[in-house]
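Can you read through this structure? Questions will come right after.
Of the protein chains in this complex, all but one are displayed in their positions.
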Amino acid sequence: MRTVLGVAPHPDDETLGCGGTLLRHRDDGCALHWLIATQASAGEGVSQAWVEQRERTIERVAEAYGMAEVHRLGAPATRLDAVPLADLVGATSEVFSKVAPHVVYLPHPGDAHSDHRRAFEMCASGGKWFRQASVEEIYAYETLSETRFGLDDRQPFRPTAYVDVSMWLERKLEILREYSTELAAFPFPRSEESTEALARVRGAESGFEAAEAFQLLRFRR
Amino acid sequence: MRTVLGVAPHPDDETLGCGGTLLRHRDDGCALHWLIATQASAGEGVSQAWVEQRERTIERVAEAYGMAEVHRLGAPATRLDAVPLADLVGATSEVFSKVAPHVVYLPHPGDAHSDHRRAFEMCASGGKWFRQASVEEIYAYETLSETRFGLDDRQPFRPTAYVDVSMWLERKLEILREYSTELAAFPFPRSEESTEALARVRGAESGFEAAEAFQLLRFRR
Amino acid sequence: MRTVLGVAPHPDDETLGCGGTLLRHRDDGCALHWLIATQASAGEGVSQAWVEQRERTIERVAEAYGMAEVHRLGAPATRLDAVPLADLVGATSEVFSKVAPHVVYLPHPGDAHSDHRRAFEMCASGGKWFRQASVEEIYAYETLSETRFGLDDRQPFRPTAYVDVSMWLERKLEILREYSTELAAFPFPRSEESTEALARVRGAESGFEAAEAFQLLRFRR
Amino acid sequence: MRTVLGVAPHPDDETLGCGGTLLRHRDDGCALHWLIATQASAGEGVSQAWVEQRERTIERVAEAYGMAEVHRLGAPATRLDAVPLADLVGATSEVFSKVAPHVVYLPHPGDAHSDHRRAFEMCASGGKWFRQASVEEIYAYETLSETRFGLDDRQPFRPTAYVDVSMWLERKLEILREYSTELAAFPFPRSEESTEALARVRGAESGFEAAEAFQLLRFRR
Amino acid sequence: MRTVLGVAPHPDDETLGCGGTLLRHRDDGCALHWLIATQASAGEGVSQAWVEQRERTIERVAEAYGMAEVHRLGAPATRLDAVPLADLVGATSEVFSKVAPHVVYLPHPGDAHSDHRRAFEMCASGGKWFRQASVEEIYAYETLSETRFGLDDRQPFRPTAYVDVSMWLERKLEILREYSTELAAFPFPRSEESTEALARVRGAESGFEAAEAFQLLRFRR
Partner (left out) sequence: MRTVLGVAPHPDDETLGCGGTLLRHRDDGCALHWLIATQASAGEGVSQAWVEQRERTIERVAEAYGMAEVHRLGAPATRLDAVPLADLVGATSEVFSKVAPHVVYLPHPGDAHSDHRRAFEMCASGGKWFRQASVEEIYAYETLSETRFGLDDRQPFRPTAYVDVSMWLERKLEILREYSTELAAFPFPRSEESTEALARVRGAESGFEAAEAFQLLRFRR
């Protein structure tokens, strides 16, 4: 049985970026783990009720995926880059060591949101075989609301790996609806219609009814 | 009145890549010109009937766009790279000089099809102000069936300019249907569903119901 | 009437990078806004007199451009990267929301000075249409003293847009002279001779007596 | 049983680039196919005896790998770029259609030798799922004597996939010795010592005694 | 005494790109060699008189530099890409072997003109130490009229090496004037004013009154 780790800067990134693939892994019998980097706190433009609601959402989503475990770093949302990197790397490494994942999904290092770039950075040592011997495959996923909004062109998302999620797209969209406070009407990028359109485009590129696209970062076998 | 030139390696690329934008230019009162680089001939896997049908399609499409003029280089399809570049540049330059376009749309230099890359290359001298003084804006467009299939990652399509084509998408899809022999069912990239999904994704990126995305190559004013 | 926002890590960057273009926008009837990210304080190698002198320079320069308003973030010079990004993004977003600019000019993300890179980063969310709906065009400008001195080659300045500033070059150089403490004799990059030579080279590239070059970051219409 | 296709511009590239991986695939029960793009002819600096010797080498190498079949395009060596691309694509597509490979290994598009770049280009349509439905994985391999000698830096070889060939390195070096006319003493890049040193470096990068490194071009599952 | 080889697709490129550096090498006691790739012929838009005049220009320029020898490939101008690459490589290799240069200057592979890109390509094997053992340093130079006009952004000119030509700029401009038929008034890129402005900008980048900039391609010592 293989172990899969999805890393989300904020809850919902795992679903937007690799929700269908995680569901497919689950149906293949893999153990799923979810690492959430940040946490919203009451007072930063959100109410305590919102924060509690978000916690319940996380529980429901974890259940929907059948997550073996949810790992929380608890860093402040939008301020992940203000936490010393060494501390993030330390906390992340503990999770990696405990989970011993074979397959890892990360946000893309060129994403617009600094939390995404930092979440990528804190996991990068997972690509060192002498640090994390279990890791065989690492991929970067795309989140339409961030990956297409980096003004900085040094690092475009270059998909090299496509996963057929035709049979899991409906379920992915259902889970996405749990994040109702994050969604808005099309053409907002975090909407069902945007998410489905992206799945269709990635499908047209790879010959499937619906697909998720990834950039392979490292593979060893 | 501004003059716009759309360059198509093969008929249908202009519609897939910038059909909505051309229609919008037309409604803005611009004069549209269409440069078609290649021509299919009977005997290369296509019948004489197919070739004649294709000619009628070109006429109908030109009429649908209200093209001021269609310019044909007549180079052999799939073999544009076998025509000496100097000859292509010469023929292209004549068209540019005659049309004196202000805005030019080219296929992307990273496209999978060598005809696309060659069509880009033959027009590149249009970016020299001392060769073509009329040209103010040059853009590369994307064609899902080619731009996403270059294995070679040196030159990903990096969209920097988005055009709202919400009001012209239906008309674009209608014109696309004229190219019935080039289309197939989704997930084939040259299908209505693929084309619409791409327009939605580009719309989500730019805040429109439907958009076409371009990479600005050069702008001078 | 269109609104234009020039973002300067330090006062003088707006003039070096897009001074001629701002003047041309002004003559076209646009409203100009100036966002200055950092502020020098007495004690960091500069005297109180220098700081007061600099304030008067800013006033004179603002007047010379006919700035509608000057917006000051007041972050410490050379230490912009030490201010939490979330705070900078918050302050910047307020300015964007208040000004509602159509056109934005930013420093280049590959500049040598970390204040330039951070100033770019804090404005990057301005490229999200669902954050700042007014923004239609965003450009990166070049400042000879920084843009050509990044040792790191991941992100060269790639000019795609050229603006004819032949009629505004003299006025730009006049304004530049206000920053006398920042200038030195050629070949120092911040000198009149360097600035003019760059304008000539950019002019030769675009067919004008003098030009400013930009890298288009995002355009939507 | 999976089918694997190794594409060699010249005989020996398959061994230098992916010899260990092919042997491992063979031991895993895959069917191996070898596509050789060019052919040397007597008179181009080589004797008829040399040409005949080379043919016998190809036979022995094919046998050593247990190749299911060897496919020869027979294009003139060092002149692959002079054969019309459409002809090469046609011939390559026939091989792909006949073999129906699941996994394909290509030379790297940034290699110094134009035959390597052309061999890559002629196979690129193999990345279109609607042309070659069987293909699931395409990789570029490195050949020390070419991949490290492209002066042109637009396209460095960026290894993303590592294959443990510890158990197959000796056998790979044995096969390499069959190409005695292509080898010379270290530091010549086509030498046993160079080949082994590269396998060690790639091993140090991936945690194996010896490895071959690849750049994943496309993966779909 | 070191031997220096300047490669010019067309006569004048050597002066535009590295004229000051060649003159400085000459004053340092190096032997200078000039390889001219193409040749204009009467009938291609130029008269026989023009062709003869051009020959006399070449002689005068060679004398002005004190060239040890001028090497002519005689390929047709604007059609270098139509000559089989193997033939060009063969002819170039003969020149390299005869001259045994230590330092080589090439046009940039991202130049707009296909003759420039082909001239680069035909010399690329000069970067293989086992082909040309004499070569220690290879640089790409810039020619304002071509290097800044490639629409294709895959390969921007990235200067890494700067040579102080303050003492040789006047002489370079004098030689440039020999190519009167190629020059036009500023802002034409091939003009004295453009050439001097570029030398000033490159000087401001490197701390010299005037400089030429190069991209180091390969260095071994």
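First chain written, first letter: the chains are A, B, C, D and E, and each begins at residue 1.
The rule we apply is simple: a residue touches a chain if its C-beta (ideal position, glycine included) is under 8 Å from a C-beta of that chain, and two chains touch if they have at least 3 such contacts.
Fair warning: this is a prediction, and the values are worked out from it, not measured in the lab.
Under the touch definition stated at the start, the shown chains contacted by the missing one in the entire complex are A, C, D, E. The chain that is not drawn here is touched, among residues D:60, D:98 or D:158, by D:158.
Note that of E:36, E:163, E:176 or E:201, the residue touching the chain absent from this view is E:163. For subunit A, the list of residues touching the undisplayed chain reads 84-86, 89, 106, 109-110, 120-121, 124-125, 127-128, 130, 138, 154-155, 217-218.
Those residues of subunit D that touch the chain absent from the view are 144, 148-149, 153, 156, 158, 160, 186-189, 191, 193-194, 197-198, 200-201, 203-209.
Touch with the hidden chain on the side of subunit E covers residues 129-130, 133, 160-164, 206-208, 211, 216-221.
In the analysis below, only the chains that are shown with their structure count from here on.
Shared contact partners of subunit B and subunit E, listed by label: C, D. Although subunit A and subunit D share one sequence, what matters here is the overlap of their interface residues, and that overlap exceeds half of the numbers used. Residue positions of subunit E touching 2 or more other chains: 149, 153-154, 188-189. Viewed as a contact network, the protein chains fit none of the simple shapes, being neither a path, a ring, a star nor fully connected.
Per the contact rule defined earlier, chains pair up in contact as A-B, A-C, A-D, B-C, B-D, B-E, C-E, D-E.
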